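Part of the complex only, each chain left as placed.
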C-alpha cells in the first residue's frame, strides 16, 4: 500500500518523530475507507468508564461485548478503534492486524469526586496489545491539570521512544470555567493549543460553540463572525500549529443523524481531519450505525 | 482489512504470543499481493554485509541505494523487506507504513575468521524504526552456536514482550558438518527444528538436497524416496512443529529463472509458506525482477 501524497505531507509535519511513530500514524491514515485521504474517523468506546454500562449500552445490548465495537469499526471501514485496557485485552488477539487501536491510558467515571482521571494503562500495555497509539485526557482548567500534564509528558516521551503515537483528548473543565465556557470557541481553541504544545500527534477536542468565555480574549474574537461552525473548526485547526497537527472533533452526546452529518461537513469544510464518534454510532442499531458511518465516510470524501 | 480464515488459522498456532506479536505477524501475512493467502515472499538485502557491495550490487547499480529495495518490495507487492540497521535507517521514514520491515540484528561478512555473527541491531532499534520483526542468524554446528542461541534467546524474549516477531535464519555450518552436509536433508530439517525449539515465529532455511549427512539419521530416511524437492520441503515443514510455524526457504545464489520458479512450486507443493528471495531479484534489472516476482506471486497463488 503506497502512501498517498496527502498522507506523506501530513507525516512530514511530524519532523522530529522517529520512523516508528510515523509508521503508526501512517497505519491510521492509510486504514479503512478514508485511507489515504488525510481524513479519519475513530471509534472511541470509553463511555462505559464515563457513564457506566447501562447508560452506554442498554439501548443496543450487543454493544456490551467488546468484540462488537472492533467489528463495527472494521465493517464500517473506520481508521482506528480507541478503548481502555480491558476491552482491548478482550479483543486484541481476535482482531490482530485488522484495525489500528488506540489504548486510552487514563479514565474517569461518573462518581469521581475530583476533576481528574486515573492512569489505567501503560505504554507497555500498548506494545503488548499491538496498539498504534495511546490516548490521554487532560482537563485544562481543573485543579489537577498540572499533574495530568506531567503524567502525559512522561507517558508520551516513553511512547515516542518506542514508536507509539500520542492522542490527547483536551476537555476544558473545572476551576473558574463556566459550564457554557467549556464549549466556548476561545476555550476550545486554547485547549487544543495546549494539547499541541504538550507534543500530541493527534488532538481531539469538542466542536466549539460561538461563545467567548474569557474576558481577556473577547477583543481578539470581536469583529469576526463566528456563527458558522466551519469557521470555528478552522480556528481550532489554526490553533494546532496552523494545521501541522491532526485534529479530530468529537460528536458529543447522541443526537439526530442530520446534526451528525452537518457536524462532519463543517469539520471537513473547516479543515479538520475528522471525527471521533462513539455514542452516535454504537448506541444505534448496527445497521443504522453502519449506514451513518457510510454517510460520514462519504462526507469526508467530499461526496456529500 | 479483514483477516482471512487462512491467516486466522496460522495466527492461532502462535497461541502463547501476545496480540502485539500477532498484530505484526498479521501485518506481514496480510501485506501485498499474497496478503491473506498464508503464503509470503520476503525481500532480504543483507548481502552487502555478507559479500560486499560490488558482488551484491554492481550487476544492477541502482541497488546500491537502499530506497531501491524498499521500492522494489513495495512495487512487487511483497510481504516484507529485511535488512540490517543502516539501510532501514536510510529509508524507514520515507517508506513508513508502506511495507512491514524485518531488522536483521546480526550479521557476518566475507572476512570473518570464525563461524559467527556480530549483533548489529537491537529490539529498541526495531521499535524506533517501526519494524514488524527482528531477524537473527544461527549457525548450528559451529563452535559458537551456544552463544548465538543465547543471544537470540535474550533478544527474542525482549522482542516478544514488546510485540515484535522473531525470524530465525538457521544455517548449519562449521564444526563436524561437511560442506555438502550443510545442505543435506536431515541437517536442514534438524536446523529448522532447532530454530523452532528456540521459539522462532518464522523459520528461514535453505532448500535441502537429498543427501543424508548424519550416520545416526540414515536409518530414519532410508526406504523413502527423497528425490522430489517438494517432499523434502514437506519434511522440513513437518520438522517445524508439524506446520504450526511459518517456514520460508531461501533461493540461494542467483540462478536461472526457471530454477527459481520450480523452487517456488516445490515450496508451495510441499506446504512451505514462501520464499526469502534476494539476489535472484535485486541482481536482475528492475523490470526483470518485477516480472520474476510477479510470476512467483502467481505460483504461490496456485495460478502457475
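By written order: A and B. Residues from 1 in each chain.
Rule of thumb we're sticking to: a residue touches a chain if its C-beta (ideal position, glycine included) is under 8 Å from a C-beta of that chain, and two chains touch if they have at least 3 such contacts.
Just so it is clear, the structure is predicted and the values come from calculations on it, not from any experiment.
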| item | value |
| --- | --- |
| Given 2 visible subunits, total identical subunits the whole complex contains | 5 |
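Throughout what follows, only the chains that are shown with their structure count from here on.
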| item | value |
| --- | --- |
| Separation of mean Cα positions, chain B and chain A [Å, integer] | 39 |
| Touching residues (chain side chain A, partner chain B) in the complex | 1-3, 11, 18-27, 29-31, 74, 92-93, 95-98, 124, 127-130, 161-163 |
